[in-house]
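Heads up, one of the protein chains got dropped from this complex, but the rest are sitting where they should.
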Amino acid sequence: MTAALIALLLPLFTALCLLLLRSRSGVLVIVTSLLTLLAAAWSLYDVTVNGPQWLELGDWPPPLAIRFQLQPITALLLVFSAMIHLLVAVYAAGSQHSKTRYTDFWPLSCLLQGSLNALWLSGDLFNWYVTLELLGLAAVALVALSGRKAYGPALNYLLLSLGASLVYLLGVALAYGRYGVLDISLLGAMTEADTTTRIAWWLMTLGLMLKAALWPFHLWLPRAHASAPTAVSALLSALVVKGPLFILWRLWSEGAPTELAVEAGPVLAVAGIAALILGGWSALRTPWLKSLVAYSTVAQLGYALMALGLLMYWQLPALDAALWLFVLAHGLAKASMFLAAGELQASLGSKRVSALRGTTETMPVAMFAFAVAGGSLIGLPPSGGFLAKWLLLEPMFETVNHWPWVVGILLGTLISAGYVFRVVALAFDRADPVPPDFSPDRFAHWLALLPALVVWGLALISEPLIHWLTGVPL
Amino acid sequence: MTQVLFYLILGVCLWALGLYGLLRLKESIRRIISVNIMGSGVFMVMVALAARSEDPDPVMHALVVTGLVVAISATAFALRLSVADVQEDDQ
Amino acid sequence: MIETATTWTNWVPLAIVLSSLLPGLFIFTLREDQVALRTTLNLIGAVLKLVLVGVMLWGVARGMEFRFALPFLPNGLLILKGDALSLQFVTLSAVLWLTTTLYAIGYLEGAPLRSRFFGYFSLCVSATAGLALAGNLVTFVLFYELLTLATFPLVVHRGTVEALRAGRIYLAYTLGGGTLALLGAVLLHTQGGSPAFVPGGYLPAAGEDSQLILTLAFGLLIAGFGVKAALFPLHGWLPTAMVAPAPVSALLHAVAVVKAGAFGIVRVVYDVYGVELMTAMDLAQPLLWLACFTILYGSVRALFQTDLKKRLAFSTVSQVSYVTLGVALLGPIGAVGGLVHLVHQGLMKVTLFYCAGNFAETLHIHKIREMDGVGKRMPLTMAAFTVGALGMIGVPPVAGFISKWYLGLGALEVGADWVLLVLVGSGLLNALYFLPILYRGWFAPPPARWAHDEKLGTGQPGLGETHWMLLWPALITASLALLVGILAGTDLSPLNWAQLTVNLEFDL
Partner (left out) sequence: MSLHEWMLDGTLGLLVLILAVAVLHVRSLYISIVLFIAFGLLLALIWARLGAPDLALAEAAIGAGLTGTLLLAAYGRVSERRRKAEEPLDWHAGPALLLSLIIAVILMRAVWPLPDLDSALVPAVADQMAQSGVGHPVTAVLLSFRAWDTLLELLVLLLAFMAVRQLLPSLPRQPEAWPLLQAWSRLLAPLSVLIGGYLLWRGSADPGGAFQAGALLAAGAILLRLTGLLPALGWHHFWIRALILGGCMVFLAIGVAGYWLGTGFLGYADGWAGPLILLIEVFATLSIATTLTLLVIGETREVRE
């Protein structure tokens, strides 16, 4: 637990120190990110060896205190967010196109990471509300770094996020009114399937869906993510939307009575399929590169939502592995994609997809990163996206009644292939290549490729990873 | 109908009203006000719930204090953002 | 889970895949002007692969086991394994890769973006080798998808509007097919994991409840692999992909892609379901009908093409289905015919594409009507073309005759006499669309002067009629196509290997 606590507090202290000293030192952030990553990895090792752990804050007895809970998945998410943050920090410090180097990006991104870690570790309904607000404010502040053109989307994002928080908070109030506790594990032992509980859980769910941009509450995401600076887009798409998803998962898999979960599961799963298809369709249609990547986030979150819904519907804890592999694979791939897209866009001086004509010649590494990351989004073997899809497909095929859900995956796969190769095919167009405005930054291109390679490299540790996620002893 | 229930219902109504305003209005300052009305609704539900027991529930009161701070912080930023010079996106 | 102690033999299958993968990755990093290094890497990779395959052939014939396994999915290892069937395919691809590499070096001399081309070229062959050596369904599907990815940049290599269009169509078909195959693989995986391919099939006999599952999985897998095998109605991508450079066409039609599809069907029928289960569930009949229809359909369409490469493409649609036909007959003799045709068609078709490429590169001949008298200007190329075309028709002693002979006997063996009619009909159609080309090439009067003579080589008929790197591969593969036909009775012939495989499959 000590390691997890270090992973939580280190970014916060870093942010405070940076602010106090008015420092914009990327190097410091990179170093502390690295230390955070080490601490997170240590906590992962700890939880694997010693099992789940709890920490009562202030040593107060359970119903009173806020409890930190370190589960294997929590530790994994700590490592994951530290990894992405480190990568983005290196990008922001190293790329010549990085617009965030001499801004308050550094303390803000550290605060963002700290809030996210607080969210992973918490298990208290109200504490989650506060972490959500932290996350939301940090995210909006980061979007606003892009300058005036981002203020419109940022304000819209902020207002919807605030509204969503209050929807969630009303649900929390109802849950507290009904059961008198706020800790999710304690709630899990008490909840019954009555009207108040149902409404409370649905309120929290709706609020969180809005925050996570899950279909049909996704409309704010593409503009906000597309207008942010590149490093921020990567953080937002890879990490921030996963926070509410985590709460949603714990809410239903731990806190809700089985009956309610079974009832709500299909609704979420269908929303997931709708996200896959409609988000994918928008990604196919949009003329803007970053919007395409952002819409793809909407679509890919559909997979996670589908996994969550089916997990609830069939009461299959094995689908946890599918859900979190999706999150992991998507986070890595999306970080790669946004960095690549940002670099391409900055070098070409155009935000249009059509400007990518001929980029396989002019900027092969960045384009390759985009394509490789896209391969994981499509779910091509043996990438991380494929592993997740495989785990999701298996239980679908086990019973004949589950087969219709396969159609959702099939459509999702084809449509993601559509929007990924829409870009890739264009990049091979040699008829009329668009020459780069600025000299491409090779370091940043290779950096963008890195997470994409990691997500494919998951194949090398796939079996232990899946066993670990599904709780099978190694 | 007790006092608690009365305020619970009132809180819920305020919340729904705020939500309606947030969804329907376009002017950003008015939307920010709507969000605040929504928040007041939730706080009313929470304070009413706290008033159920003989001694008011200190946990709920503390949560509302925290909630108020969060609300004012977000409102301050939202207001600043809403009056910042918005440049139309070239998209 | 790797049960035996690791010895050097475990690493050979991996080495075969890596022998092209590593040079390929290295080639990506080279500059355009590092021609010598690139060529050396290419050739070293190709020769090394051939040597390794030779070692494996030698070992398997002596009963050694070549098996490399990695943990990948629960109950689904990543297995690379050399068995009789896989060797047939991997040998073919290794031999043809060497000739095609030579050919491509000559063909692309001075063209832009060669590092990228040869990089993907090597990846493509690596994926094919992995696919050939795949030891279970999961591994097979994995390499099947990778093959799609590695081939796409080659199809769009020219970067023209038509090339991009062809690339998009290719992707739409193959990714769709890949997804279906994947779904089929997952479906079977839920029925007890993905064990290694076993001659005779590993699936248990179908019970009441698993009948539906097995049928659906079969449908999904065949549809998935049928895309690359260009089974009607999934063949649409193949003719449009003709816009790619000639070495890529050779790769698509003979070495890698369509073969991967056909090979997948062979694997599914023999080593997943097994002849017994196929017969019990009566799954082969629709496949047989489909194969026969595709054979005739492809031939008829070929007849109406005026573009040389297009005609060859539709000919491929037809010819690859011979493999499916042989497999779907479910009799040992037909199986030999089908399996051996996998090799024979590869040799003959690659020859034809080399020759078509030579005509196009040397004299800018694309249409069949432009071929009048080309035999006078390029007699050796035309001779190689003739060998390939006669083989396709089924004239002895070229390899194609052997396949058709076994296929016919196989059809009689299982009592499907009507298939003979299909074979004869297709042979006639083949003759109808190939013989006019041969006639024009040899006997029609040549034009007074060739409009676009690139004067590759010396420009004189004979060994200098075109660039030597373009000529020799065609001559080599043509000779091989002749040799495997003439020497079909010997121990080393593909026919003998096919017989060996079939003995295992049918437990003879």
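List of remarks:
Letters A, B and C mark the chains as written, and numbering starts fresh at 1 in each.
Simple rule for what comes next: a contact is a pair of C-beta atoms (placed from the backbone, for glycine too) under 8 Å apart; a residue touches a chain by one contact, two chains touch by 3 or more.
All figures in this text were calculated on a predicted structure; none of them were measured in a lab.
In terms of the touch definition stated at the top, the absent chain reaches A, B within the entire complex. For the chain left out of this panel, the touching residue among A:Y45, A:W60 or A:F438 is A:W60. Against the chain not shown here, subunit B presents residues 2-10, 12-21, 23-27, 29-30, 32-34, 36-37, 40, 43-45, 47-53, 55-66, 68-77, 79-85.
Although one chain is hidden here, its contacts on subunit A can still be listed: residues 2, 5, 9, 12-13, 16, 19-20, 22, 55-61, 63-66, 68, 103-104, 107-108, 111, 114-115, 118, 126-127, 130-131, 133-134, 137-138, 140-141, 144-145, 147-148, 151, 170, 174, 176-182, 194-196, 199-200.
Convention: only the chains that are shown with their structure count from here on.
Chain centres here are Cα means. That of subunit A falls 43 Å from that of subunit C. Centroids built from CA atoms put subunit C at 68 Å from subunit B.
The distance from the centre of subunit A to the centre of subunit B, each centre being the mean of the chain's C-alpha atoms, comes to 27 Å.
Counting partner chains per residue, subunit A has no residue touching two or more of them. The set of subunit C residues touching two or more other chains is empty.
Contact residues on subunit B toward subunit A in their complex (touch as defined above): 12, 15, 18-19, 22, 28, 31-32, 35, 38-39, 41-42, 45-46, 49, 60, 63, 66-67, 70, 73-74, 77-78, 81-82, 84-91.
Those residues of subunit A lying in contact with subunit C across their complex are 358, 360-361, 364, 375, 378, 380-382, 387, 390, 393-394, 397-398, 400, 406, 410, 413-414, 417, 421, 424-426, 428-431, 459-460, 462-464, 466-467, 472. Of all residues in subunit A, those touching subunit B in their complex are 126, 129-130, 133, 136-137, 140-141, 144, 147-155, 158-159, 162-163, 166-167, 169-170, 173-174, 176-177, 223, 226-227, 288, 291, 351.
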